[in-house]
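Of the protein chains in this complex, all but one are displayed in their positions.
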Amino acid sequence: MSWTTPRRAFIGAATAEGGTKLNAFDNALLKLGIGNVNLVKLSSVIPAHIEWIDRVHDVPTGMLLPTVYAHIESDEPGMTISAALGVGISENNEGGLIYEYSGYCTREEAEEMVRRMVEEGFAVRGWKLAEFKVASASVTVREKPAAAIAAVVMFPY
Amino acid sequence: MSWTTPRRAFIGAATAEGGTKLNAFDNALLKLGIGNVNLVKLSSVIPAHIEWIDRVHDVPTGMLLPTVYAHIESDEPGMTISAALGVGISENNEGGLIYEYSGYCTREEAEEMVRRMVEEGFAVRGWKLAEFKVASASVTVREKPAAAIAAVVMFPY
Partner (left out) sequence: MSWTTPRRAFIGAATAEGGTKLNAFDNALLKLGIGNVNLVKLSSVIPAHIEWIDRVHDVPTGMLLPTVYAHIESDEPGMTISAALGVGISENNEGGLIYEYSGYCTREEAEEMVRRMVEEGFAVRGWKLAEFKVASASVTVREKPAAAIAAVVMFPY
């Protein structure tokens, strides 16, 4: 177990409505399976040799998990909000980079933004982009407050 | 000792003035007994079997403590600012939820907001609300910048 250099990671995105913006955010976390843990926000680097998992397995309620996330909430009916994370993985899984974007825009625009940011991040480091992952979510607000979130959650084991 | 799943928690709220907004925030932390530690901001879940303590005992200067906090600062004389945290505890202390609110509003409005959010959070999870705690603080700005903060600080032991 290593809190300081995570071993596994999960990537996902979701939208949800709620009675308030914070509840909408909370409901989106629940959809991702991370509503009952404590997210500790990180800037955005993937440790070497990370193993990607398909879903968040049972973790203790209230466990602290390092997380990179992009999110946006709105209570303005008719507006479209989107959140995206772009993840670039280097050759031989020697590390990676995560860039986030959220705003009043389409899902495609958010995805395009994170793709550009990942490409620039790899270029300035002289790293070769072996794999690109994207997680994005978009929702048009109706009567209730809504949230869009994209997250990479990291696990110490 | 467990950094990743805290054992004890303290809840409190305070207001303070200061020479700048950041000093006002700092002075409010000092009143809560957490001005000389490092707060690591969390999203907002209470681990199972947490033990609540009445005050922050001596902790090493600069220790990292996972903390959920709501805060607001203002330097606009005459304005009232409030911060509140609502904490719901589930049956048998199997875990809990914390929701935060801060804004240009009364203390009662901030408390009502967090109460509603806790109730919705429990309802969507199908959890039964065994206990509700609230910490709130409100201040009307005078000549100096002022801050209102509500915090739940968690301890690894």
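For clarity, chains are labelled A and B in written order, and residue numbers in each chain start from 1.
Assume contacts are C-beta pairs under 8 Å (C-beta built on N, C-alpha and C of every residue); 3 or more make two chains touch, one makes a residue touch a chain.
Computed from a predicted structure; not experimentally measured.
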item: Touch criterion as defined above, residue of A:51, A:76, A:91 or A:120 at the omitted chain; value: A:120
item: Touching residue (missing chain; options A:10, A:25, A:69 or A:99); value: A:99
item: On chain B, residues whose C-beta touches the chain left out of the figure; value: 3, 18-20, 22-23, 26-27, 29-30, 35-41, 60-64, 156
item: For chain A, the residues touching the chain missing from this view; value: 3-6, 40-48, 50, 66, 94-96, 99-101, 113, 116-117, 120-121, 124-125
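The rule is short, and it goes like this: only the chains that are shown with their structure count from here on.
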item: Chain A-chain B separation of Cα centroids, rounded to whole Å; value: 25
